[in-house]
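Report on one structure; see the data block that follows.
One protein chain omitted, others in place.
After this line comes chain A, so read on.
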Amino acid sequence: MPTYIAFTYTPDVDWTRPEYGQEMKEYQEFGEAAEAVIKGGHALYPTATATTVRVQGGKGGDAITSDGPYAETKEALTGYYVLECADLDEAVAVAAKIPAAWNGAVEVRPVIQF
């Protein structure tokens, strides 16, 4: 069965704060409704907590860390779902039910099956 990751891009919020309780409830409802195809996923802390790592001078070189996300965008990567769906049409139909789809956007990407 093909696997897809649905990345949620939304305003860069802290899901643990009480003011997002209602929205988290919507995500929970989505999670229950799409239980059959969701194989995993996580909500992420805001990009303020992100650390970007690069190794300078090729493999074995010095690790350089910088504070913040890899790419600064208006809508940030705030979570993801692992979906097992028959094809892209089914994955897109599921992604359209994730609250991020109307509060931001959802990027659906196929997973490489090695």
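Following the convention adopted for this analysis, contacts are C-beta pairs under 8 Å (C-beta built on N, C-alpha and C of every residue); 3 or more make two chains touch, one makes a residue touch a chain; residues count from 1.
In this text, contacts and distances are computed from a predicted model.
Engineer: Which protein name, taken from UniProt, belongs to the chain you can't see among "Heme exporter protein D", "ABC transporter ATP-binding protein", "RNA polymerase subunit sigma-24" or "Response regulator"?
Structural biologist: The record for the missing subunit names the protein "RNA polymerase subunit sigma-24".
Engineer: Pick from A:A33, A:A48, A:I64 or A:L88: which residue touches the chain that isn't shown?
Structural biologist: A:L88
Engineer: Can you work out which residue in A:P2, A:P46 or A:P69 touches the chain that's missing from view?
Structural biologist: For the chain that is not drawn, the touching residue is A:P2.
Engineer: Hey, which chain A residues sit against the chain that's not shown?
Structural biologist: Residues in contact with the chain left out: 2, 86-89, 92, 108-110.
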